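Every protein chain but one is kept in place in this view of the complex.
Chains: A and B, in written order; residue numbering restarts at 1 for each.
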Amino acid sequence: MKQLLILSGKGGTGKTTIASAFISLSKARAYADCDVDAPNLHLITEWESAPESSDFYGLPKAEIDKDICVECDICRQHCRFDAIKADPEYEIDIYACEGCGVCEYVCPAGAIKMTPHVAGELMLYTDFEKVFSTAQLKMGSGTSGLLVSEVKKRMKNAVKEDVGFAIIDGSPGIGCPVIASLSGVDMVLIVAEPSLSGISDMERIIDTAKKFGVKIAVCVNKYDTNLKNTEKIESFCRENKFPNLGRIPFDTEAVKAVNSGKTIADIDCESGRAVKEVYKNTMEMLLEI
Amino acid sequence: MKIAIPVDNKSLDSNVSASFGRSSYFLIYDTASKESSFIENTAVHSSGGAGIKAAQTIVDSGAKAVLTPRCGQNAAEVLKGAGIELYKSVSGNAEENITAYADKKLSVLDEIHSGFHRHGGGGR
Partner (left out) sequence: MKIAVLSGKGGAGKTLVSVNLATAANTSAYIDCDVEEPNGRLFLKPERIVEEEITVKIPQVDTDLCDGCRRCVDFCIFNALAFTNRLLVFDDICHSCGGCVLVCPNKAFTERDKAIGRIQTGSSNGIEVITGILNTGEPSGVPLINELMKKAERLEGYVFIDCPPGSACTVMESIKDADYCILVAEPTLFGVHNLNMVYELVRLFNKPFGAVINKCLEGEENPAETFCRGNGIEVLCSIPFDSELGELNSNAEIAVYKDKKYRGMFVSLLERIKQEVKRA
């Protein structure tokens, strides 16, 4: 199964809009949303059945048993994260607790236990034909590469026969979740936005992706919002020999499509026509040997 | 001599795992006795520092070489610190890689990627 990962650096460049169009055009039988901070792909892909969901555990969090606590204050003095409140009873601020276990270690009364903490929810949609794996982090939980790895693993495990390829909507940023998204994929399509920050994001992502020895290609979304910057992106691609797979215009119809739960490929519009071209080029590159 | 390979399943014909730190198991193969065993990678559920923890498992297993498609900076530091050699695995299953290693067909892994352990949420 060839895996295509769609990345963008900054959020909001239209990564999900493009991923969903690809899923619709290719009738993909396996896909995943690795944007676990703010997943959106499930809003635009239709599933009749509810997903199978399961808890995702992050680092444990401390818990104080008030009946055993002797209020000696030692835990509060040792906590480097200001996660212990003493007004009036001793309590853990679970949003500040990093799960290091120092309080449990120093408590002379044995009143503190590190307890498992649900940091997010994994969801797996399946039917006879296809698989969609996604997840959502809980409020206050930091982005997790581990959760991204789990999302991908669940997609892979749920695929029963060779479905040819999978489409993965990647994580934003350039950090650890992006590394987790990249691991094991065959090709990365970078959706660049023609803004100064968009260009610097693209360069940073390419640097990361290069180290994974995967095929790398670029497309420019909302290219007509700043032609000068679009040309900068395209000449960067030429100089560094990254295939530029096409331009997609800003299109108010795209907003309409999303709001009616459709992808831009499902309605007749300018951005939809452009995305088909990018799709064709991408699939050729993904599936070529 | 023992060699270690990150694998997805507990079998010689398993895929070599795409990730060192987050592979499900490590295949430990003894080139002298031709025996193989599997150890679970406890780092697979770590939120961070999985590569370091996985590398510690390899160090403790007594392996002297690791065959892997890629390896993060921190894991490489632990492995190299223990005098373990790193080789770049080739496509094919674990067994095919063992043969390639025995035939001296594997090249030394020199592309070490930085870990980018930057958690968007700040790790709290």
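Before moving on, here are some points about what is shown:
One rule holds for everything that comes next: a residue touches a chain if its C-beta (ideal position, glycine included) is under 8 Å from a C-beta of that chain, and two chains touch if they have at least 3 such contacts.
It should be emphasised that the depicted structure is a prediction, and the values quoted were computed from it without experimental measurement.
Contact with the chain that does not appear here is found for just one residue of B:Ile39, B:Ala82 or B:Ala100, B:Ala82. Residue positions on subunit A in contact with the hidden chain: 10-13, 16, 37-38, 40, 43-44, 59-60, 78, 80-81, 95-96, 98-102, 105-106, 137, 139-143, 172-173, 175, 193-198, 225-226, 229, 250, 252, 255-256, 258-259, 261, in rising order. One chain is missing from the display, and on subunit B it is touched by residues 43, 46-50, 52-53, 55-56, 59, 74, 77-78, 81-82, 114-124.
One rule holds in what follows: only the chains that are shown with their structure count from here on.
Those residues of subunit A that touch subunit B in the shared complex are 37, 58-59, 81, 95-98, 137, 140-146, 149, 172-180, 183-184, 208, 211-213. Residues 18-19, 22, 45-48, 50, 70, 111, 113-124 of subunit B touch subunit A in their complex.
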